[in-house]
Every structure is written in C-alpha cells, then in structure tokens.
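Every protein chain but one is kept in place in this view of the complex.
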Amino acid sequence: MLELKNVNAHYGAIQALRDVSIRIDQGEIITLIGANGAGKTTTLMAICGIVPPSSGTITFEGKAIQGQPPDRIVPLGISQVPEGRLIFPELTVIENLNMGAFLRDDKPEIKRDMDYIFDLFPVLAERGTQRGGTLSGGEQQMLAISRALMSRPRLLLLDEPSLGLAPLVIRQIFEIIVKINKERGTTIFLVEQNANLALKTAHRGYVMEVGRITMSDSAQNLLADEGVKKAYLGLT
Amino acid sequence: KIGVAGAHSGDLASYGLPAVNAAKLVAEKVNAQGGVNGMMVEVQAEDDQCKPEMATNAATKLVSDKATVIIGHICSGATKAALPIYKAANLVVMSPSATNPPLTKSGEFPNFFRTIATDDEQGPALAAFAANKLNLKKVAIIHDKGDYGKGVAEFCKAAMEKAGKVKVVLFEGIGADQVDYAAVIQKIKQAGAEGVVYGGYHPGASKLISQMRKKKIAIPFLTDEGVQGPDFLKLAGNDAEGAYATGLIDVSGNAMYKAAAEAHQKAFGTAETGLFFAQAYAATQSLLNAIDKAKSTKYEDIMKALHTETADTCLGKIKFNAQGDAQAEGVGFSVYQVKNGKWELNK
Amino acid sequence: MSAKTIVLEVKNLSMNFGGLRALSDVDLDILQGEIVALIGPNGAGKTTCFNCITGIYDPTEGDILLRSPQGKGVRLNGLKPNQVTELGMARTFQNIRLFPSMTVLENVMLGTHCRTKSGILGAILRDRKTREEEVRVVNKSYELLKLVGLDHHVNDLASNLPYGAQRRLEIARALATDPFLLLLDEPAAGMNPNETIALEQLVMRIRDELDMSILLIEHDMKMVMSISDRVHVLEYGQKIAEGTPAEVGANPQVIKAYLGEEAVDA
Amino acid sequence: MEGFKKSLLACIWFMFLTFPLVVIRVDTAEKTVQWRWMHMLWVGLGAFLLSYVWRFMLKRKAMGRSATNPDGTPVVPFLQRLSANPPLARSIMAVIAIGALVFPWLFSTYQTNIMISAMIYIVLGLGLNIVVGLSGQLVLGYAAFYAAGAYSYALLNHHFGLGFWTALPLGAGAAALCGIILGIPVLRLRGDYLAIVTLGFGEIVRLVLENWNEFSMGPSGVSGISRPGLFSVELSVDGATTYIYYLMIGLVALTIFVINRLKNSRIGRAWLALREDEIACVAMGVDRMKTKLTAFALGATWAGMAGVVFAAKTTFINPASFTFMESAMILAIVVLGGMGSILGVSLAALLILLLPEYLRAFSEYRMLLFGATMVLFMVFRPQGLVSSERQRYEFKETKESQG
Partner (left out) sequence: MEYFLELFFGGLTRGSIYALIALGYTMVYGIIELINFAHGEIYMIGAFTGLIVAGVLTAMGFPALAILAVALVVAVVYCSAYGYTMEKIAYKPLRGANRLSPLISAIGMSIFLQNYVLLAQTPNFLPFPNLIGEFEFMEDYAHILGSANLVIILVTAAAMVALTLFIKYTRMGRAMRATAQNRKMAMLLGVNVDAVISLTFIIGSSLAAIGGVLIACHTGQINITIGFIAGIKAFTAAVLGGVGSIPGAMLGALVLGFTESFATGYISSDYEDVFAFGLLVLILIFRPSGLLGKAPTQKV
C-alpha cells in the first residue's frame, strides 16, 4: 500500500533520513521505534509531503507521491496524528473535529463519524464547545486522534499517541487502534517510544537509528530480540 | 558656478524642479552671451527633499564642491537648517520661495536674500481684504498645522485682532492628509463664521472647500499663495469658483518673463513654467548681475553689489534692502479670485 | 533528617476557569526530603495544581504555604511566579519550555538569575564582584549540567538537543534557582523505558545529594511506583486517594479511574 | 526551456499588472488620455530578464542552506568566520578604526557630514537593538525617544543656553524617562499590540511637538542650536563637523562596548530569555517588570544621546525629522543587520543611510531602488547580514580537562 524506497531527507544542512526503505501492506499495523531524534517524525512528515524528501521514492497505492504538496497527498487517504498534537487552540473541540473532515462533503456521514468518536472518547463530547487550547494534555491527544479519524483515512499515521497519557487511556487508545484496524480495515503506521506496547500491538516493526532503518521483522521477533530488548524495552 | 538646492524628488519635487530649470535657462542664456566676466556659468543641483537633515548634507556638498553662489533652498525649514553652513562658508544664498519671515528679519543671516515676499505680508493682506472688501464680521481661520500654513494663519489672526474689525471665531489646524473634514466644517458652521481663511497648500484647501460646498456652506473662502495656482483649480473643480487667494504679483506681462517662458517652451517642451520659476529666474539674474557688477566672485564684493546695484529681472527692477528682501514691482502680493475656472486679479 | 518539616502545605485549593472547576478543595503536603507523586487521569487538574502553586495562576480559593527547611513559612497566594521561585521552589513544564536559541549553559545560567545581584553598571564595568559572580554562576551551571549528564552539550543551542535531553536540561535549569522544593511535570514523557530508568536514578540523586523535596506528576506508573514515597491521586479536580504507592495501587477507585484493571504489570 | 516558459509567464504577468499605471496617463479635467506603449515593452523585457535572476537567486538561497565544503563541514559565511577568528577580526577592526580616524582629513566636509549621520544611525540601531533584538519587544515608535533627546538639547539650549555637554546626560535622561513612562503601561502587552501602542506613542509625541507652539515652537522647529564648543572655543563649520565626527566615533565605540558587555551579562541573558519564553522566564525567577523596564530605559537612553548629537549637528530641528518612517528605518536597520548582532546592525546602519545618499546618481529612481533593495535583502537574507552568535564559554575546555 505504501512504500518508501531509499528516502533521504534534510533539514537545511542536517540530514535526518538516510536511505530509508519501509513497506506497509493493506490492513497492517506497522510500528516504527527508535530513540529520540532518530528521524521517526521526519519519516512521517516526508510521507505527508511536509518535509519533501531530497531523494528516493514514496509510492502510495502504486502512485508516486514524493515531492507532491500535502494537499495532493492527504486526499489520497492518508491522515496523520502529529507529534505535539497540533490542536487548533482557538477552535472548539467540535470545530477541530470538523476540520478533520475538511475534505469531505457528506454531512450525514460526518455526523455519524462524530457520534462514533464521541462514543470512543466520551470526554470529548463533554467538552464539545471548549476551546481546544484549554484542554489537558491527554484530552488534546484524544482530540488529535479523533480529528485524524474524521477524514476516514485508509492509512493512519500516528506519532507517539501514548505521549503524556494516563495508563488507562493509553490502553484504550491502543485498543481503539486495533479496533479501527479491524473494523474499518484502516492501515496503521505507528511511531512509538513505548516500544513494548507498540510491538505487542503491531504486526511488523522497524527499528530506526540515527536516520537509518537498522532492523525490520515481525513484531514478535523484535520483542524477543536481545538487542531491541536492551536498547528500547528497558529490560535488563 | 551656481548651486541650486531644493526638493528635486519626493512629493514636493514640483516646488523645487522649476528653480533648477530657471537657473539652467539663465545660465544658458548668459553663457551664450559670453558668460559673466568671461566665466562660464555652471549649474549644480542638489536635492534636499525639503528635509532639514538632507538640506545640511546638500549644503555641505555644495560648499565642498565650491559653488560660488546658491539659489535655494525651496522650503523654509530646509533653508533654516542649511543657512548656518553657507554663512560659515561665506556664500551668498538667494531663495526664490522661502517665505518664513525671520530668515531675513532676524538679521542672523546677512548672506541670505530672497526674491519673494514674506508670509507676514500675506496674513495682513488677507485680513485687510476680509475686513475691507468683503466686510466680514466673523471668520474662521483654519490651517494645515504646517510651518507655512500655520504661519500665514497666525499672521492673519494677529492682523485681524489688531485691526479689530473682524472677529476670529475659530482658529484650528486640520491634517492635510485627513480623509474627511466633516467635523471641522460643522464646527465652522456652528461658530457662525461668515468666511473661512485657510492657511496651507492646495491639496488641503481644495478638499476643504469641496466638502464645504457639498455640505451647502457657501460662505467666502480666502486662502494663501500656496493655493493660488492651477492645481487648486484642477483639484477643486467647480467648487473652486469664487474662492479668493493672495498670490504673487502677476509678471506674465513682463517682457523678460515672456522671453524666459519661450525659452522654457523650447527647452522643456511646455510653457507651463511651474511654481517659483519666475522668482528663481530673477534670483539667478540678480546674482549674476551682482557678480558682473562686482567684477568678482568674492563674498564681500557680491554682498556689496547686491545691496547697492539694481538688477533688471523678470520681476522688474530688483533691489535688496538691508535685510535681504527684494524690493521690486514684481515682488509682493495681490488678491485673486476664481472666476469661470480661472484665477483673476481682484481689483 | 529526623523530625521532618512540612515544606509545602496546600489547603482547600480550588481553581475555576469560567464555569469549569478544574480543582476543588485539594489538600496536599510534602515533607522535607520526600518524593511525592501526583497522579490522575488526563485533565484531572494536576498541571493546574502546579500552576496555582507556582503563581502562574491565581487560585480561586485555598491557601498555599511554603516552609523552608530553616522553618520560615510564607503564604504564596497572590505572589508572582518569580517571587515564588525566589522563595525556593522551582518547576519544569509539561510542554518543554526552554529558551531555544540560547545555549544549554546559558539556559542553566538564567536559572541563577534570582540568586545573583549584579546590575547594569556591574555588567558594563565588569568590576571584580561581577566577574567573581559570573565565574561562580558558570561553574555552578556546569556542575548541574554534569549532574544531569549534559556536560558535553554546553555550547549547543537548546533547540538542537534531543527530546529527552531537553527534559533533563529543564531539570538542571530549575535546580539552578537553588530550590529546596522541585516540581516536575511529566519528566518522563516521550522517553523510552531505558531513558526513564536513567531519569529515575537522576531524580533520586537530586533528592539525596541536593537534599531536596520533590513533587512529581507522572503517567509512567513504573516510575511512580518505584521512586515515590507517597502518592496523591486526583480525579476531576478532587483528591480521591492518598498513600504509599502500594496502597494507592491497590485502591479500587484509583484502578477504576486511572490505572485500569491490569495496570500494575503494564 | 522550463525557465524560458516561466520567464515568459512572468513577462506577460507583469505587463498585465503594470498596464494601467505605467501605460496610461489621464487628465480628467482636460479629458485627455495619453498612451505610452513603449513603457510596456520595457516592463516586459525587464520582467523577463529579472525573473531569471530571481530564480537563480532563490536557487542559490535554497542551496546555501545545505551548502557544505568538500570535506562535509558546513560552509561558514565570511562574517561569521570573522567573529570566530579573533586575530583576523582584530586586524580588520584595527584597519577600520584607523580608516575611521583619518576619514575627515581625507574626505570633504560633505562626506564627513554623511558619516556623522550614518554613525547617529548606528547608535540608534544599536539602541533599538537592545529593545527589539535582545529583549524581543517590538517597538515602532523609537523616534519618539530620539525626539526627546533632540528637543531636550534644543530647548534647553534655546531657553537657558545650556551647552552640549550638560545637555547630553540630560537628553539621555529625558529619553530614558520617556522609555519608562511608555514601558510601564505597555508591559502587559505582547508582540504586535505592543508595536502598535509604541507607534501610537511615537505619533503622539510628534503631534504634540507639532501643535504645542508655546513649548516646542510647533512645526517651524527650533533653529540656531549651538554646535558643541571645544573648551569654549568657537569652531568653524568644518571644525565643528570634524569635532562632532570624533565625538560620534567615541559615542559609537562606547555604545558597542556597553552593549557588548550587557549582551553576555546577567541582565542580557534575562532579556534574551524574556524574548524566547516569557512564562518560563518568569517561572525561573526573573522579574518581568524590572527586566523589561531596564531594556526600555536603556534603549531610550541611547536614542536620547543620538538625538542630542543630531540637534547639535543640524543646528535646526523640527518635528518632521521624527516621523514614523524614521522609526521604521531604524527598525529596518536592526532587522537587516541581524537581530542582536552588533556588527550586523552597524553595517546595516551604514547601508541604510549611505545607500540613498549614494543612490543620488539614480535621482528619481533611488527611492524605488531603496524599497526594492529592502525587500530583496529580506527575501534572500531573512536572518540579516550577520546572524547573531551566542557567546561560547571557551574556558569550559580547561575546566573539562581539569575535572
């Protein structure tokens, strides 16, 4: 479904991605783990066209999308929950959600998705008219995920969704990720620090170090891998 | 070598450029006749945009470049800033347009001369006209808050108060760049003024008179020489009809002026000579005349010649009084009125 | 460290935002040398509680009392954040707030601002007192950077640090204000389990070596359970439990509201 | 080929864009219309060629970001390298200093005069740099402080015959007072709200000076201000100019010295931190009010001193010298120079002041070129001439080896 081949990306003089190749198949949950500053966020931004790759190809459903502006890529069915949530602070929760459905026209369906989301995250229904900027950290993360779901993506990119969330909510969110994947068949690309949980949820995983993919395997194998254990799982 | 300083760029360029043209024309003419005392006349123009700090730069530049005499500056403020530099360098300066009275009257700058009448003659002229010709009892005096306009307005007010025939019921400044004068016009009406005296330049004057006429206020409108010109007629259109203004004495009948205008037509393709052209022309003529008579380019000699000799210029025969103000039939003010879209001398 | 004094005492703290009651009647106390954790679901009011204590928000009701180990007590209500800091309390932020285009060392040096005095004249003349003070500040800052393990980055811009390092820099900056009470808002967020363990050790060292009391907001239960002496639990702005980590972890209300059923092993 | 198409497009677009203004000229009173088709041709040609240059420059800018030397290290711009290389910098500085000292003897009074103006702008730029560049408060009414200084001297001199040297500290003080008066109420404001309030303040000061005749002599200004005397010796214009020139060199040196020291001091760090993140800064124990006010007062002080010198130099001042455009130009100096960088601001002041002066050759086109230069400069070098560098703590290395 999505394939990155030898992608390189730069921030000015800094090279953030080096020959990154990743393949994601329809219906999979793929996770990308790696230390701080490894280039995970950059990978997601390169897919969405915010940080255009300096070389390499990215294909989505057989179409080359590298070098295209985000407003061409996103409508293909890609949606991202960005790092730092990027809630619209002055818009209310409902308006934020509506922005998620920016590219859609089907009012009744949007309404249904909205209800679906309020079902998933009842807090958001409660805070419907509160301005996004005043939500607590966890509430904002839920809003960000919900906003991404509002566009009914076929590929959902999640950048550290567990960041700053209560344990209960983290589990909820991972349950929801699996649920969306199962119920809607949404393909999911998950970037996480919480490698343990991520690998338990995902089908396959990639490990990234300083801009390079250093490992790729099934999630179980990675979980069992000594190197991974030592570097990312904190088990000694 | 003649230095010509004034506003040659920016929004006031139309005041300064005619002086450059005038100086060039005179120079050409004189050079064609063999120059002054055998020397060819050269014109060097320096821009000051009417800004004091630019004026000092222009002045030091002219001094450094060894100009013999200076025509300029155009604006009074710029002139004030530049004069000390010329004085220190012993240069004779003659302005065709700086009308601020203290420039000559303070006696501070013996090296300064001008071929134009001063503001303090204009205000009283307006006051007298309002009292004696128009028989107004109450007037509103409005000015544009500028150096020139406010000066005229204040002299007019002083003259009215001194004569006691006219009461000044309103004395206010309005921004010339303001979009709308409704409030001040209501105030004029409220004050019961029978006439309005405006001190300032043509853009403000035309806006004010147009908006007054639109509000159906038909009282007489008197204004100054900064307004009296074709631009006011253009800008105010029909609303200008009937407005009075003091203006420089008309010299278009003067033979020398006619010749100058012809030369202008030849050189620049239009007979519209522009503001202060005649004054600048005459200034150049009198300076060259003085040099010619003094047979020297030394400061003291030129000074002496200016004070003693009489020059024949396009403003008539010019002599300078002790303060440096020109005395000539063509220097002074008369009152004009707009009739059928033209300024006509009001006799 | 016997006969522990209470360094911070919060009584009946309430905070309203318009109609929203983010905190209601919260009581909180910290003893000298303790690590106390403040946990609770998202939006429970933990950060708001920090903001009230540190003077960024002015609480609607309640009293906040700060008592230095020397025993001087001050009521904090209505004080400005810089005054609170001067009294000996420092904090970090949930969303990292460094001075991005200043260097790492300068970030820490800024922390010493309220403990130094040199003024404009001193800065211009650079008299001996100013110079000595400057050297002291630089040395102290460097020591703190060594403590948090950033001594190789002194001249880097703060914005160029990796995320985890930025969090540690925030801690160093807070320490530079010479506090006796340190408030940490989710210091482990965005860190992987390995880094979190290192952070736990750092916090313990700070407590032990610098003789400090610490109030900690954290969602990483492993960390909370392993380092805190006591835990307070907030939900919907109200305190629902308080006790040792073990007690709180077993409290059914806390499990329901916050931890979830299989919490402890996660 | 691609480039050609783009340029052609640009050419057509600009011909369309400029069509009414450049081609047609009307006279509504005379009801005449004048068509100037030739102009269109020139515009088209110009746009065609310039669009090549434009794209080339943009490409260079994009390349410049990732420019690396063959050995992989990033290319360091010359000016930055200069500041990283003290011996070289010192020798260049020495050359500049000597050049500056002998300048009045080599060039005419006119040139010296211009250099004085340029140096006044250096001082103004550096002063505003304290407020804008270091403490991050956008001030658009800086000319008001400048005016405060200039008028202090002018009026004190006019009414009480006070001399230059007495007036210098008084003018600086008056300006600083203005800074504090403005500073107190606007402390609560941030960013652009602050900018507009300071703009308003600047206009108020100018308008009051313009209208309050009894106090400031209104629009006609104050004339006959004495030049500074040297030990009560009356100097000729040339002499006074040279004297003021050296005085300005001293003032510039003082300014640079002081700001350099402040920049890396406790106060300077507090300013920077305040600029970066106010909340964090306050939470770290910095008193916002005091810190901001010192920045305002200090910035204003320098404007005041520059104002006094300005009044002494021109011997005539009127409110027209202190308009918003003046404030905008000083701000432009700060930004063009690279905020916070002393070297950059000084260079930019020279550029802004000397450019129009030496563009005189282009007469009527010079302000057009000046505006265009400002835009292009920002587009291709948004960080300014010299991007400000942070102090590196060199003695760290020795510490590390010790410990």
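By written order: A, B, C and D. Residues from 1 in each chain.
The criterion applied here is as follows: a contact is a pair of C-beta atoms (placed from the backbone, for glycine too) under 8 Å apart; a residue touches a chain by one contact, two chains touch by 3 or more.
All values reported here derive from a predicted model rather than from experimental measurement.
Student: Quick one: say which of D:A195, D:L262 or D:I342 touches the chain that got left out.
Tutor: D:A195
Student: Kindly state which of the options A:L4, A:A35, A:C48 or A:M114 is in contact with the chain not pictured.
Tutor: With A:L4, A:A35, A:C48 or A:M114 as choices, the missing chain is touched by A:C48.
Student: Looking beyond the chains shown, say which of A:K5, A:R131, A:R184 or A:H203 touches the absent one.
Tutor: Candidates A:K5, A:R131, A:R184 or A:H203; residue touching the omitted chain: A:R131.
Student: Would you indicate which residue among B:K51, B:H202, B:H264 or B:K293 is in contact with the undisplayed chain?
Tutor: Counting the whole complex, the residue in contact with the absent chain is B:H202.
Student: Across the whole complex, list the residues on subunit B that are touched by the chain not included here.
Tutor: 10-11, 13-14, 145, 172-175, 177-180, 182-184, 186-187, 190, 202-203, 206-207, 210, 214-217, 231, 234-237
Student: For review purposes, identify every residue of subunit D that touches the missing chain, sorted by number.
Tutor: 13, 16-18, 20-22, 24-29, 31-33, 39, 58, 61, 132, 138, 185-186, 188-190, 192-193, 195-197, 199-201, 203-204, 207-208, 211, 279, 324, 328, 331-332, 334-336, 339, 364-365, 367-368, 370-375, 377-380, 382-384
Student: When the complex is taken as a whole, what residues of subunit A touch the one chain not shown?
Tutor: Against the missing chain, subunit A presents residues 48-50, 69-71, 74-75, 79-80, 82, 86-91, 95, 98-100, 102-103, 131, 133-135, 147, 151.
The definition used in the following text is that only the chains that are shown with their structure count from here on.
Student: Could you put a whole-Å number on the gap between the CA centroids of subunit A and subunit B?
Tutor: Those two chain centres are 75 Å apart.
Student: Would you pick out the residues of subunit B that each touch at least 2 other chains?
Tutor: Answer for subunit B, listing residues that touch two or more other chains: there are none.
Student: Which parts of subunit D, given as residue numbers and ranges, touch two or more other chains?
Tutor: Nothing qualifies.
Student: For subunit D, which residues are in contact with subunit C within the complex?
Tutor: Residues in contact with subunit C: 257-258, 261-262, 265-270, 272-273, 276-277, 279-288, 294, 298, 390-393, 395-396, 399-400, 403.
Student: Going by the contact rule at the top, pick out the subunit B residues touching subunit D in the complex.
Tutor: 8-10, 47, 51-53, 56-57, 60-61, 63-65, 76-77, 80-81, 84-85, 88-89, 100, 108, 145-147, 150-151, 173, 234, 237
Student: Quick check on the complex: what are the subunit D residues that touch subunit B?
Tutor: Residues of subunit D touching subunit B: 29, 108-114, 117, 210-211, 218-221, 223-224, 236-238, 241, 310, 313-318, 320-321, 357, 360, 363-364, 366-367.
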